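After the structure tokens below, expect a handful of questions from me.
Omission of a single protein chain aside, the complex is shown with its protein chains in their original locations.
And then chain A:
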Amino acid sequence: MEALGSLIHGFGVLADPMNIAYMFIGITLGVLIGVLPGLGGANGVAILLPLTFSMSPTSAIIMLSCIYWGALFGGAITSVLFNIPGEPWSVATTFDGHPMAQKGHAGEALTAAFTSSFFGAFVAVLLITFLAPVIAGFALRFGPAEFFAVQLLTFCSFVGMGSESPFKVLCAMMLGFALAAVGLDSVTGELRMTFGSVELLRGFDFLIAVIGLFGIGEILLTMEEGLAFKGKSAKINAKVVWETWKSLPRYWVTAIRGSIVGCWMGITPGGATPASFMSYGLAKRFSKNRQNFGNGEVEGVVAPETAAHAAGTSALLPMLTLGIPGSPTAAVLLGGLLIWGLQPGPLLFVEQKEFVWGLIASMYLGNIAGLIVVLTTVPVFASILRIPFSIIAPVIVVICAVGAYTVHNAFLDIVMMLVFGVVGYVFKKLSYPLAPLVLALVLGDMAESSFRQAMLVSQGDLAIFWSNPLVGSIVTLALVMLFWPLISALLRKRQSRQDGGTQVIPVK
């Protein structure tokens, strides 16, 4: 009940008309970012972050998080109308959304997509409202060992839950940690890996990495595919929206299942992309119209969209309560908090009550504003997407360069952005995951300092990570996650041996 009182206080913070204005600006910019190929949520927030330095932290985070919601919505427009997922988590939406558009039901597909996105996000915000204060209260008792254990679990989950080779996940992650270590060591004051360069004293800013990896890298990939936009037109009017809304309650099971999958994958760093695929797969598995999936089934749009939005939103839960972002975009938002002098983590709920609850309240209103904006402006955004790539591409490169420069007012950052762009392109083609790299770059310093503090407490004895049941179970779970690819391979082998012994059917 205390959460409700705080939430009402949060809505009071939002009552400032400027904050409402920032919310709508954020949503509109976010949809634009989501629609344009090469400008994703993480990248868009990174570019626009410096613009918010002059605002109050509450207004700034409201605008930035609304960009995030907007980008989540925008991805659906390109998927349905153009069969181009503007964001990786919209890939599953193309499976049924685009066939619907081809059949002339683009309006229905988009309304279903936006409404289910809204539903997924709403469930996740409810979860944040009631769970975040509890987790934050619990985490207040954490020491350095517990914090490192949670961070370890986050990173090990990437290895256990990722679809890529575990060695590649580790390589990408360690590269992030190594880049985070460059520069001045905050504890001893020693210079690490600067090799005499003054420019490297600053270290590698994760914003530059995000802009390069996700912005420039994406442009190069899009260019390689020789992208040609062949879009379907969308007619969204009140009648189409109403008719679609009347049919949607039929899919309540799919929507709730999608939200649960999404919330789970968002809190653990599985992320929105696997959540959308998993939800789509489950919907197909349990649907009565299984055979119609892929040919334009509304359920095939509802499932990935609810999951993607639930995941995208709930990724903010660990960020706010533990200071561990659940997605690259949440990582960028966390970077913003640090820049504004706010320390994300359990203390935020005690020391910055107004800020936290203003943000949570903005999640409710931001998603309603998002739904209104996207339902009314689809034709405008669809027409932006019809601008040929040879115009959009250089404009995006220029915007990325501007974004990279404004982080530290340093020319080298623009060069680094381009280097990260090439790295992003190569990594994506070779299936090196980018998310763990970015998260390691963001959390590197924090993880290292909690590790060092824990080691200092125990005088170098690793047993501190099993010194009490809480830290012990988290670390053990982390190790299970880390070795999960190995464990699951062994289990499969054992299973197939058993099957081979009892059955005649050959195992695949």
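By our rule, a contact is a pair of C-beta atoms (placed from the backbone, for glycine too) under 8 Å apart; a residue touches a chain by one contact, two chains touch by 3 or more; residues count from 1.
Everything below uses one rule, namely that contacts and distances are computed from a predicted model.
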Among "NAD-dependent formate dehydrogenase subunit beta", "SufE family protein", "Nitrogen fixation protein NifU" or "Tripartite tricarboxylate transporter TctB family protein", UniProt-listed name of the chain not shown: "Tripartite tricarboxylate transporter TctB family protein"
Sole contact to the chain not displayed, among A:Ala21, A:Val350 or A:Val402: A:Val402
Contact with the hidden chain (one of A:Leu207, A:Leu220, A:Ala310 or A:Val442): A:Leu220
Contact footprint on chain A, counting only the chain that is left out: 50-51, 54, 165, 167-168, 170-171, 174-175, 177-178, 181, 185, 187-188, 190-193, 195, 216, 219-220, 223-226, 388, 390-391, 393-395, 397-399, 401-402, 405-406, 409, 411, 414-415, 418, 421-422, 425-426, 429-430, 432, 448, 451-452, 455-456, 460
